[in-house]
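Just one protein chain is left out here, and the rest sit where they should.
== subunit A ==
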Amino acid sequence: MGKSSKDKRDLYYRKAKELGYRARSAFKLLQLDKEFQFLDGVTRVVDLCAAPGSWSQVLSKRLFEDADSVENSEKKIVAVDLQPMFPIDNVTTLQADITHPKTLNKIMELFEGQKADFVCSDGAPDVTGLHDLDEYVQQQLILSALQLTTCLLREGGVFVAKIFRGRDIDMLYSQLGFLFERVVCAKPRSSRGTSLESFIVCIGYKPPKHWVPKLDVNTSVETFFEGCGIGRLSLEDKLAGYSEEPRSIAEFISCGGLDSFDSDATY
């Protein structure tokens, strides 16, 4: 992010520089939080796909605003990415692949058995230009993040993830509906209107009763979600014929205020 020359002309890019954020993405989290207030009162958070770390910077500021608060010892931010990250105050960084099952144990160790209040993922794979493959990989990244989330998040917690509103996005909405009370598709003003990027804000985690998420080194994402309503196909003895999969449309919210800087505009 913030590498191409197009980004440099961007107002958010310049503002991020001014405020000391590592990427313009910081404003996306700030604008999302302004709308949903999901960071109010949280103490333990996981920032997946966090490099270079601007979301972690925002989280660090929000959680540790009051430098001397006694509760600070309770607070914890874990940031995970494939890429190494420069240290950030009050943030524990972890270099790992979020699709790898071993990553879960590493995060759990850092939380010492406690659950997180908030999990976010701003992950994006390298795009190839094959739209269907890129969307599939992005969805796998979201499902991996969701997998970790189901093992880490407390009931009632919030999960936020970057999505691309492409061909099968309505299938993802339908799947998330099984796990959260409310699923909203939010587009911060700082995210370009011309890009397919938006964020799902999943509020009120409520896993189905009798379903215990268990991450095993050999289960695939599909088998993991089996039994919770998400795993569409269990391995039957025959490949199924074509059928339409359930789709639904999530509520859309634009956040950051329509008067804030427009990332599509030329200033």
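Keep this in mind: contacts are C-beta pairs under 8 Å (C-beta built on N, C-alpha and C of every residue); 3 or more make two chains touch, one makes a residue touch a chain; residues count from 1.
Keep in mind that, in the parts below, contacts and distances are computed from a predicted model.
Enquirer: Can you pick, from "LAMI_0D09890g1_1", "B-like cyclin", "Bushy growth protein" or "Phosphatidylinositol N-acetylglucosaminyltransferase", the UniProt protein name of the chain not displayed?
Expert: "LAMI_0D09890g1_1"
Enquirer: If the hidden chain were put back, which of A:Ser60, A:Thr99, A:Ser121 or A:Ser190 would touch it?
Expert: Looking across A:Ser60, A:Thr99, A:Ser121 or A:Ser190, the contact with the absent chain belongs to A:Thr99.
Enquirer: Since one chain isn't shown, list which residues of subunit A touch it in the complete complex.
Expert: Residue positions of subunit A that touch the missing chain: 6, 9, 82, 97, 99-101, 125-126, 128-133, 136-137, 140, 165-170, 173, 185, 187, 193, 196, 217-222, 232-233, 235-243, 247, 249, 251-254, 258-259, 262, 264-267.
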